[in-house]
Structures are given as structure tokens and as C-alpha cells.
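Shown here: the complex without one of its protein chains, the others still in place.
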Amino acid sequence: MIVAERKPMEEILAMTADFQRILVLGCGGCTTVCFSGGAREVETLSTLIRMDRKQRGKPVGTVEALTELQCEPHSVTPVLEKLKGQYDVVLSMACGAGVQTVAKLFPDQRVFPALNTNFTGMAEEHGVWKELCLACGDCILDRTGGICPVTRCAKGLLNGACGGASEGKCEVSKDLPCAWQEIYHALKRLNLLSYLKERPKVKAWPIHPSRVVREDLRQVAATEVD
Amino acid sequence: MSLRQALESGKFVVTAEVAPGKGTDVEHILKDADIIKDRVDAINVTDLQSSVMRLGSMAFCHFLTEMDIDPVFQVTCRDRNRLALQSDLLSAWVLGIRNVLALTGDHPVLGDHPEAKPVFELDSVSLLDCIGKLNSGVDMAGNELKGSPDFLPGAVVNPGADNEAAMDLQIMKMEKKIEAGARFFQTQGVYDLDAFEKFMKRVEGLDTKVLGGIILLKSVGMARYMNKNVAGVFVPEPLIQELKASEDKAQASVNMAVRLVKGMKDLCDGVHIMALGWESKIPPILDEVGL
Amino acid sequence: MGNELRTGVFVCHCGINIAGVLDIEDLCEYAGTLPTVVAVKPNLFTCAETGITEIKKAIREHDLNRVVVAACTPRTHEPIFRASCQEAGIDPYFFEMVNIREHCSWVHRQAGEAAQAKARDLIRMAVAKAAFLESLETFRSNVEPRALVLGAGISGLTSALALANEDLEVILLEKEAEMGGLLRDLHKLAPSDVAATELIAEKISAVKAENRIQCFTSATLEEVTGYIGNYSVRFSSGEEVHTQKVGAVIVATGGAPLEPVGLYNYDGKRVITQSELELRLRDGKIDAKSVVMIQCVGARIPERNYCSRICCMVAIKNSLHIKEIVKDAKVFVLFRDIQAYGVENEALFLKAKEAGVRFIRYSLDNLPVVEDGKVKIYHHAMGKEVPLPADLVVLSTPIVPHDDAQGVAQILKVPVNEHNFFLEAHAKLSPLDFATNGIYLCGNAHYPASVREAIGQALGAASRASIVLSHDTIERVGTVATVDTRLCSSCFACVKVCPYQVPQMNEEGKAEIEPMQCQGCGICVAECPAEAIQFRYVSDEQILAACEALCA
Partner (left out) sequence: MNNFEPLIAVFSCHYCSYAAADLAGTSRIQYPPNIRVIKVPCTGRVSVNHILRALECGADGVYVAGCLEGTCHFMSGNYKAKHRVQYVKDLLSEINVEPERVQVYFMSAAEGSKFANIAREMTETIKELGPSPLKQTQSE
């Protein structure tokens, strides 16, 4: 999932300071699952904004709503259309993709991010999320025992460990295991240590922003079929 | 004799290392180099070591060539993508630099600009590949060069890895570096000759030259600091006690280095002495061991 | 009338208990001004016959659909008023109680207007909350009249027999090839002097003779699914695999004495454990003239910090047995503290002292040292080390859980404590229950217990289980959490935070909460990031309505 966390309140309050009616728009996708932008967080943030504005003597109205998936236009449009006229600004609690989807669909509408989007990762335990994938577009996990060196090695090395690890930990932090030592152990367990001798090609970096296209899925205009 | 010739001759090779400073003042470091000029086969120039922003290696290497010293141009992958790396290598060649030491490099977070974007588009192995390509007259994209270099590529290895996984990974990577064209290795600082002997046993038969790393131990504090903070460097307690007990620390450090060089003469193909400003101590050490 | 809320408020004088401090007339007048309130009545005693009649009458006369009683604590009186509502024809859960006695008149007797204001606030909050009360569903399921008992030691055998006596079927699993557990290897039991082997043999033959008990030896529990009244159990016995339905489970898996490997030169010959001593006593193979027993071996130390509780009595009992067999034997018991609770144990302790058994205290920083033929001990009273002659050294080691206890716990989804003993739901309120309804525990599996205690617990556990098993169906009022699957984001938070591991992901990948298993704590409700879990008994709307009514 995409993992995000709420921005510091100070930043959110500054962004929204000049608005009287705020639509706090959650997302039912990743940010619900990572506890940053679901219905509960929408309520919490709305309450905090109202409390802050109340004590400043500048009361504010909040509207709370949720899109099923804020990165899906069809999920966003009806929610915002329905609430039309009830808000001056959208405070999105989706990832960066959700915020931009809203901004693209409603180009005349101010849309602010309430979250910082951090990474693609997993829930390591309840309340702890860990970065696992950098979305490099060129996956090599089959050769690395299911551990991504591009993401989990601080230097993203492809040819094995640098000399910087000490006691199994990365040179950048004692809390970070050396990904290549983890890969070593994983491959050893799978009896695939020989993989470490391979010399992978230098990664070809994609041009950003990248696109993925499935022609078979695209809605082709009837005239083109003829 | 150039480093290449020295290595090919089969003699016991001696290299040293200098680090450019922060700023444009180069005088005293050139003086340090001058002290050892006639005693070593080559001098490495570090590339923003510990990720601290400094004067670059290439310019300094160029100064050394003008002093008739054969420099080893250290190149890390930390802060240049493949365009910059290839371009710098070509530039180095035309400035008279003939030896390159390919390193991955420290992460920027360890240095004085911790928020710098780490690049690491290549790593030490793919950088060696890249040097090989340039030597063969093409760039990484396969385009032909008009005039090509003929570098002597080298690499590093850390014989002091602290666990089996780390050690296996070091050796596998060393093999990959040889495949990728590394002709010589300089090692991380060694203090424990027994451990080094074991390491050399494991890499016996690899077609390359190994120069054992020696870091002059300047103080007890430095020993403790390295034990705690420098991956793969381990100063055994008896050495620390020896230094602690001695009245003339500098002499004790020289004595230790002499023992290490003597020990390495039977184990590897040369030594790489990192004097860290004590370049004046290198000649007495070499005198003592007869090099 | 339709869905219009019509609330009736009843304010109790409780004689002078409330009315002596609060102005009831004022409260009634105030309640009348609140939204949805259509009827207000003061009662002298709302819970008395007259009060109840007035509530019922008002419900009918004013067509009330919400009832609020401001009186005493709902912890005692709520059920009465709910029943009254039901009798008068409205949902018993459309009732809300305000505690203006325990929480107001009794504790703010000098507060005057502040107490009066608080009572008004509490009534306002209750009326606001009442608007969001919901009707609760009752869930029912059939009960399999059969119990699974794990372990055929003294506890398990006792439980199984007790259940069979209630005419209930029992499936009894024993992992060993034979039933009987620890008692098979013990000598005589204190204070009754009954031979352990006789006692256990009697139980085993009774169980074997009982056709309502099916015994399986060399058995391994493999899987348990379901909930109270309806567990499905899979286990193997030897080569065969069985699947059975049971309504309740009793965990009587026991424990075993710690083997003191590496402690005090333990060799099983001259340095033995109390259990090994029991065997020698039983066979009369004791000729030692001088015996030293060391207590707390491997117990009450940082890595095993509990007191095994029964070892002191075992040592006292066995020292007397030695004295019986070898008349002039010297017996020393080296102890840290003596655990001899209860009249009979205390008497036995005194008897041992009178019989000449010497008790010498040692401390953790001066441990006894076992050498060839002697034990050296620092004697606190003498202030020096003394050597004690020892033909035989007996080590008292604690009961520890079996290695597979954690595995059984995982299969049953019940907790164990830091030492891997099974953990009861509540030390005082439910000492024989697990937090999961329908699973009970007894004997050494819970904590080291004497035979007498184990039997007592076993009977208790059987009794707890029989309460469930003697009913055809089991009912559960809907004070439970339910998932609105349309809102569920499949994040697994409920699965992770439920202390009872009730929520599960169903085949559609949405969370599901089995109402028969849900305990109604509301932890998952407050955690769910999608607010997809509802708790109609105490809904968010109710709590928030009360919060919003804090100020007038």
C-alpha cells in the first residue's frame, strides 16, 4: 500500500487559515488502511481544525466526506458534485495521487494536501509501516531472495554490499539492517547464493512522469473500429 | 616506474594516500606528497572522503603528475551519474592520470551535507565495467570514442568484515570486481595479521594484486573511535595498550606499522599506507623494513 | 406519530437519598424543557412497585419510545427498568439511566447549586444520548452437548468424570501413551497419606468404565475452530485423525517438574529430584543416613521468578517419609522461604520440625554448594559456612509448563503468561475461565497446584463447562460489534487489536465478527480507521451526543 502520514497541524492550519468552509476529504484506499486518511482520521482532523479556529476566535465550518478511491476520477466527481457550494477549499487526506486527481478534475478549486506521502510499503506491525518498494519499474526481486536492494539498501546497490555495514547494520543508521546481508541470508536459505555472483545490468531509469498503457483496455472510439 | 610497471614487475609495491582539504589551499598537502615522492610507487587522492565536501581528487591528481608522482584517482559513485562519471574519467586521462580506484563511496548522510541527494546510479562493479568500456574505446551507451584512455583500474576490499555474511559478500564482490576489470586491490586498514592471513587464504588464486592497508595509529582515542565507528577496522586491545604504555606515541605507531609491513611482505603484493598527515613517518617505516 | 422521538423522564427522590440534596421539582421542570421530552414524572422510589407502574402508565399514555430514569446506579437497577419498558411494550434497550444518587447527591452533599447543576447536566446528557439508542438483536445458536478435555492427569480425569456424571459426553485426549500424568510416579499424598498410584488407578478405571467418556491416548490436538457451544476439533491419536464437535473445552494439560540439568551436580544418582525421590520412597529403596534437600532449585530466580508453591510441602512430606523408613536419618531442608499455607500444611511443617528435620535458610547471594558426600551452606545464625553430611541430595525443582503449552494455546487462541502457564480471564472474577467463552482451565496447566487444589479446580472447571453444555441453545444479546462490510477497508486492524481474536477476514476479504464470540469491549470499534465497525449498544452517535450535551 501507499503509506502517508498527516502533515504537522501547523502546516495544515496555515494552508487553510483564510478559508471559512473546508471540505475534509478522506480516501477509502491506502490512506484508510495506513491510518492517515480514513473516516476516523477525517473526523479527527476536522475536529482539530475547528478547535484551533475556535480558540483563535475565527470559527470555521468543516464538511467531512470520503471518496472510495481518490485516485479514481469516477470515485471523486460525484462526491464533490454532491457537496458543491458547501465548501471553499478541499483538504485532501489521500496520497499525492489523490490530491492531484481532485485538482485535475476541478481545476478552479483550491485543493490542499493534508498528508505527506511517504512510500510504498507494508504494515510491519499494527502501527508500524515499512518502506519496501521504490516503484523503479524494473523489478529484480526474483534474483534477490524477495528483498529489494533498490529500496532497502540506502545506496540502492545492485552488485552486493558496500563495505560500510557493521554488525549487520547499514552505515546510515544502526536501526537499519544491511539489505545485502539480508539478501545473503535469504538466498542462502533458498540455496541460491550463486545469484550473488551475477552482474545485473545497470538499471535503466524511466522517464518521469511515466505511464502504463494497456491498449486492449482502452475505450476505443466507435469510428476507429470501423 | 609507474604503478602499472611496479605491479607487473612483481616487486613489493608501496602506495600512500593524501586527502585534499576543504578550500583552495593545496600547499601543505603537496608538501606531504613531496616528502614521500621517491619512496612510494603511487599516491592515492581521495574523493570527498567520508562524504565531506572538499577539493576534488582530479585536480589534485593532476598536480601530482606535474611533480612526477603517479597518482591513483579515487572515484566514487556517490554523487555523479553515468554521464558525469564517464566525462570525469576522460578528463582525468587527458590531464595525465593513469590509475583509477573505483569505489561505491560513503552515503552523504555521513558527511557535512547530510541532506544531499545520494546518486549511486553505478556501483563499484558497474563503474569498473564502465572504465573497461572506455578503455576499449566505447562509452556505456556503446558510442565510439575519438581517442580513448587506457586506465589501470583498481578497487578496494574490506578484509575485516565482522560476520560470515559480510565476509562472503565482500569476497563475492571482489570476484565480481576482478571480472569487471580490477587489476589491483587496496584493502581497508589492517591491524590483525592473523585475520588478514585468513582473508588472504580465502582469496588465494584470484588473478589480482592485493596491497594491504595500513593506517598509522596516532592515538588511543583514534583506535577506539575506529573500533566503534569505522566498518571493518578493528584495532586489537593489546595494540591499544601498547600505544597507551609508550612514552613516544609516534615511535610506537611507527614500530607497529613496521611490524605490519613486515608481516604483509609474506602475505600479499604490497602495502597501502594511510598516514593521515603523518607522511613524514612513512620514510622511517620503509627504511626499517628495507623498502 | 411515526419516528418522532418521544422521551419520558422519571426523576427519583429515593426517599431523602436524592431529594435530601437535590431539588427534584427543579430537575423535573428542567427535564421538561429538553428536546424530545414529552413526559416528566417525579417518583418517591422509582424502583418500587408504584414507580414502575407509573413508568408503564406514562409509556402508554404518552406513547413514549424512549425512557430516561434519573435515580441510582444502572449497575444494580438497569435490568429492572429495562424489564419494565419491555413489559410496557417498548424495546428494553430504548432505556437510559442517569445516576444522580451515587454520582451526585451522595457525593456532593454540601455542593448546593453546583450539585443541582450537575444533576441537570447529567439528565440533559442522558436525554441527548437516548435519542440514539438502538434496538439490539439477540443471537442464538445450538450447543453440542459434549466437552473436550485436554490431558488425562488428575485434573483432566476428574473433570471428565464430573462431566460424565452430569450425563454429558466427554472426549478426553492424552498425549502420552498412558493416562495418569504425574501421579503415576508419586509416592504418598499429604496430608491424607493416600498412595498416589492407587488414587490415579481408581480414576483411570472409572474413566475407562464410563461409556460417556471416549479416551484417546498418544493424542495430539491439531485444530480448533468455532465458538462456545460449537467448536469443531481435529486431533490425531496414533495414526488416526478424528474430527469432533464439542460445546466446551477444558484445558488440563498439566506441567512437569523442571529437570535440574547442570544445577548442584545433579546426576540422578546421589543428587536427585523430589520426583526421583518419590519413586525410591515408593519402592522402599532409601538407605541414606543423611539427606539434604535444597528448595527453590531453578525457581524464584530472575529467569523463572515464580514460586512453584507445592515444592515446600513435597519436601516436608518426603522428609517425614524418609524418617519413617530410616529411623535415625538426618534430614536437612535448605530453604529460602517456606510455603506451608493452610491448617494441615502448617501442622505437617510443625510435625517435621518435631521429628527432627532441620530447616536452614539460605539466600540467593549465598547458595549451598554440593560436594562429594556433603553440602556446604552459609548458616545465617552462626554467621559462617557449615558442612552438612549428605549421602543423598534432593533438589526441589518447580513445576514448569510442558514445551507444547504454547502450541496448544495457539490452537485454542487463548493466552499464556510470561512463563507459558495458561492465563485465566480474571484472577478473581473468573479464575477457571479463559477470556474466550467456552474454554476453561484447571490444574498445573494454570499454575503449580497440589493434588487437592487440582481436583478442586477440575471440578470447578467441569461445573463451568456444564453450565454451557446443559443448555440446548445459547443466547447472546447483541451487545456486540458488527462490521458494515461496505465500509470495511480490509486493513486487518480489528483482527490485530481484538484481545479475543474474534474478527476474521471472510471469503470476500472483509472483516467479520462472530456475535457469539464477541465480548463487547469495543476496542476494535474505536480502532477501525474506516469507522466500519458498529457497536449499537454503545454507538459513536450515543457517546458523541453525550459529549455534545456536556454544556447546555
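For reference, chains read A, B and C in written order, and residue numbers begin at 1 within each chain.
The rule we apply is simple: a contact is a pair of C-beta atoms (placed from the backbone, for glycine too) under 8 Å apart; a residue touches a chain by one contact, two chains touch by 3 or more.
Being a predicted model, the structure only gives us computed values, none of them experimental.
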Where the missing chain makes contact, among the chains that are shown: A, C
Hidden partner interface residues of chain A, rising order: 8-10, 13, 40, 43-44, 47-48, 50-52, 54-57
Positions on chain C contacted by the hidden chain, ascending: 73-75, 99, 101-104, 106-111, 114-115, 117-118, 121-122, 125, 415, 425-427, 429, 435, 479, 497, 499-500, 519-523, 525-527, 535, 537-538, 540, 543-544, 546-551
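One rule holds in what follows: only the chains that are shown with their structure count from here on.
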Inter-centroid spacing, chain B versus chain A (mean Cα positions, whole Å): 41
Distance from the mean Cα position of chain C to that of chain B, given in whole angstrom: 67
Cα-centroid distance, chain A relative to chain C, in whole angstrom: 44
Contacts with two or more other chains, residues of chain B listed in rising order: none
For the chain C and chain A complex, residues of the former touching the latter: 487, 489-493, 496-497, 528-532
Residues of chain A that touch chain C when the two form their complex: 28-29, 32-33, 35, 38-41, 43, 123, 126
Chain A-touching residues of chain B, taken from the complex the two chains share: 77, 82, 104, 106-107, 109-110, 118, 120-126, 129, 140, 156-158, 161-163, 165-166, 168-170, 172-173, 175-176, 179-180, 188, 231-232
